[in-house]
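Quick one: this structure, given as structure tokens, is what I'll be asking you about.
With one protein chain removed, the remaining protein chains of the complex are shown where they sit.
Note that the chains are named A and B in the order they appear, and that numbering of residues resets to 1 at the start of each chain.
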Amino acid sequence: MLNVFGESKKKIGALILLGMFSFLALLPFAPVATSLALAEEEAAVVEGEESDEPKMGKDVFYKEEGEFGPISGPPAPTMVYPDDYGTYGDFQSRTIIWISNQQHLYFGSFVLAVPMFVWVMELIGIMITQKGDAKLGKKFDDLAHEMMKISLTAYSVTAILGGILIFSFLALYPGFFRYLSGIFRPVMHIYALLFILESGVLYVYYYGWDAMNDRCGDWKWGHLALGTVLNAVGIALMVMANTWVSFMMSPAGVDAEGHFLGDIWKVMHNPLMVPVVVHRILGNAAFGGGVVAAYASFRFLSAKTPEEKGHYDWMSYIAMFMGILALIPLPFAGYWLMREIYGYRQQMGITLMGGLLAWVFIMQATMIATLFITVNYYLFQAMGRMPGSERYYPAFKFLLAILVVSTISWLTPHTLVMTPAELKAMGGAQHPVVGNYGVMSAKNTAINCMITTTVVTFMIYQRCNVNLKVPWAWKGNIFLGFLISMAYVNILFLGVYGYYIPANVRIGLSVPQVASTLTVLFVGVTVNLKMLKGAEPVGEIQWGKMSVRGAYALFMLAVAFTWTMAVMGYLRSSVRLHWHVNEILRDNSPWAFTNPLGYAGNINSLNVLLFWTMLLFVFWLSALATAGKKKVEAEEAATAGTAVPAGSH
Amino acid sequence: MSKYINKAVFAQVLALILVILAVPMMAWAGGGGGPFSAGTFSAIQVGLVLFAVISAWLLKGKMGLPMPKLIQAPLLWVICYVGFRIILTPPIPFSLLAMYMGVCTVAIFLYCSLTTPSWEEFSHPIAVMLREDHGTAKLSRYATFLIVPGLIAFQTYSQMLPSFGEPIELRTVHPAPPASINLHKKTYNLQTAENPFRVGEDGNYLKVGDEAQYFGGNAWTGDVPKFLQQVQQGGTVFFGTAGCFFCHGDNLDGKGPFSFAFNPIPANFADPGTISQLQETFVFWRVAKGGPDLSREAFPWASAMPPWEKHLTTNEIWKVIIFEYWHTGFFPRTWG
Partner (left out) sequence: MAKKKGAGIIVFKVALWYITILSIFAAYTNWLPQIRGDAPEAAEAIDVSNVTPEDLQSMGEQIIFGSHDPLGMLARGEGPIGKGQCPLCHRFFMEQKADRCPNLIALKTEPQKLLQVSEEERSHERVKEPRYEEFKKLHANGEKNSGHIPHAETGGQYLIESEYCPNCFVVEGFGLKGTNDTESPMPIIDKPPILLVDTEIVSVVSFLQMRDDASKWTAKDSWEEYFGKDLASAAGDEEPVEEKPAGPPVALGSETAEEIVTKMTCYACHKIPGISVAKTGAIGPLLIEGSSAKRRIKSPEYKAAMKAGTAHATTPREYIIESIMDPSAFIVPGFVDDMLKDFRHKFTVSGLDVLVDHLIAQDEAAAIADGLDRLANEKEGPIKKPEAKLETGEAFAKNKPLGEGVQISRSMKDSSTFIGLN
């Protein structure tokens, strides 16, 4: 589609620009080459001084090939309190690090996720414009532009928070930071350089938006390519920061004393790195969607004109939709991560799922259930703006019932809190009925049911304001009914069957369960879309007519996303127990203990509140900038908004 | 029309009151104080629920008298409560009940506000009660402002009332095992150790799941496959050498003759939530080291499980584990 070999100077310009950025993108790797060369030199010097061969260390993780490596760094120090730890009075230093980390992470996730959406929005905008609907195309393009503006302010906040984080580390955990930076030395430099590159690309991308906007011309495609570079750099940044964290959880590339064994890639590619990265990218996207949706709902609530109201209703719907797209695969990614953790250390897995931190998973289940119920509730509310949806109202309560029953079975803990009298009355630590819901089999079933239900709600949303006109509509309906009920039956059957087979086979069962869910998602939605072809609308979508409860549901969604991130971060961090770096670098500070859940809950709520307060400031800033332009935009948007069919995205 | 509705509302309120009154009665009856046997009692419970459902359907579908949302909501709540508190036997602990009822409360609110018409139906009477200035509204407003603080006062009172119940004991049923244990001068890595007696006919290690072929067989006849020989020897440990059955029961259901003396009560291996959730090495650790070796997170915990390493050989421990899995028909967890 991108014809840069034309005669236009602009096209050549775009090409040169792209080339420049590609070169810039390669720049950060220069220090690696230098550092590798340096490492070789150092090794040579060591060889010369000591003996014929460098001392070899045995890797804590890698076996067989690559089990041994030359010792190329100091051992992990024995941390001593108070020398290796800084304090501010008796306050838990860890909590300060916790809060600054969390804030940095929130803003980091946000500025990482928003460009992803923006990229997709821009692409949709270009494609719609190419199809000929310039007005709708512009609407998407403006939406993307507006989102980017929020992200821009958030970006500088991220940088500031990152600085605060580093200073907190240096001030409070100097010993730990010294060790970690000793190992990740080259990577940390690349990280810093990539950050500069990210800033450059971001500013060009944002400020060049209008200048490069020739609707669907080559400059626009070039702009989109810039967006690609921006996202690539952003993801690279996140992956790097992730390797540090996953190294702390599951170190590799060092020996049992913590000597660096010379291969930085092994350190980065530690056992939990890939699943953590995947989980985090999806989580970031869902979180970003939630934040933008909350922003839009706030503007929706405070909108002065019906046009404005319509625009932000639409925007919140789009953002929520993007968030949900990322949310649906998230439980599966989480399941994979958990499996890898069990594979890495049984002890770690049991600490999480059955031991010390098991109650956090009940909290997490609560949060995920909240998310899915809220999404469904939002969609129910959103149907208030769709004429003709009344026909589906009676079905809502059954969908809600499925969600609630799933929630109840998912929330049932494996370990019950009870008085000895209750224990005796129950006749065992496990309840004969409810106890069956405490195990993985039931929980997998519950989450799959919830996701399937969400998909069904969405399918209803797609078709609720039209009368089907395709001749095979009745066949299609029967097929869909069959598909959905078979999916539920399959999920339930496998869930029950799971109690009768060994655990390793049972784990395999989650695959067909997930397959059922995904079939409903892809086949069901596709068939549903096909059936909508040529459908006769009952009435036009009345953007802005959503109930206030829907907007509040979106706030709930955003808070639940934020809070879930916080609680899962607490979980991931706590599972190291009293280690800075698991089994390598011990935490000898007075705060080596694992905080109880209640404390974590308080800090999480504080963190979330802090984040949203700062975000409010960011929103306010971006609103200041556009206060003048808004009226015109809103009018345009509202007129375009009415033409968007519900099923088109 | 409105006359009928008022009658219907009256009937429903009456039904609601009856159901609410029925709760303590049913608790009394089910608690062994009443005249009913357990079977009759369950039948009555099911009958009551069916009656409620059918009458609701009759009222709405046949008589055209839909139940107002404001009545439905508390009624649903009470039904949920009765279900979880009384119909579900044996009784679930309060913590779980609170969790369930919390979910139900939120769910019922969502149910009432699912669509705009339903929300208006639900909230309109409340708005009337709060805003209007005529007799009924006023009366209900005053009643509400008496009842709500009254309930809160009662709640506070019952919380402040000194109680003499045993304190709640939090039990971490599966505390995290150590990475390795030392047993009889050997170190076992719990991540990788395998049961040496999990062998097939050819004497090779039997993959987890493959032992299903031996399930249901009789291990105590003369000539049995190798695996069942291990089972038999494990059984001898269970019922003889160690006497596990005193606590864990003849059927491995945790109901041995001594079990009632212990708190926490012995593990029920027949439950899908115990050994089938764990790796063999985890069970090995628990048997060998017993209560004293539990990690801190497992406390407060007064597990009476003795450290069997002091009385059994390593081989006996492995064999009794084989026996436990064989007898219950469960498979140990594996991650392969």
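Heads up, the rule we're going with is that a contact is a pair of C-beta atoms (placed from the backbone, for glycine too) under 8 Å apart; a residue touches a chain by one contact, two chains touch by 3 or more.
Just so you know, these numbers come straight off a predicted model, no measurement behind them.
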Task: Please provide the labels of all shown chains that the missing chain touches.
output: A, B
Contact partner of the left-out chain, one of A:L356, A:L532 or A:V618: A:L356
Statement: Checked against the full complex, the residue among A:I16, A:A211 or A:L609 that touches the missing chain is A:L609
Message: Using the document's contact rule, name the residues of chain B that touch the chain not shown here.
response: 170, 172, 182, 184, 292-293, 296-297, 309-311, 313
Message: Touching residues of chain A against the unshown chain: what are they?
response: 75, 78, 80, 83, 298, 301-303, 356, 359, 362-363, 366-367, 417, 548, 552, 555-556, 559-560, 563, 567, 574, 577-578, 586-588, 592-598, 600-602, 604-605, 608-609, 612, 616
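The criterion applied here is as follows: only the chains that are shown with their structure count from here on.
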Field: chain A-chain B separation of Cα centroids, rounded to whole Å
entry: 33
For the chain B and chain A complex, residues of the former touching the latter: 88, 90-96, 99-100, 103-104, 107, 110-111, 113-119, 165-179, 190-191, 208-209, 254, 263-265, 267-268, 271-274, 276-277, 279, 281-282, 295, 297-298, 330-336
Chain B partner contacts - residues on chain A that touch it in the complex: 339, 342-343, 345-348, 350-351, 354-356, 358, 373, 377, 380, 383-384, 393, 396-397, 400, 404, 407-408, 411-436, 438-440, 499, 501-505, 507, 547, 549
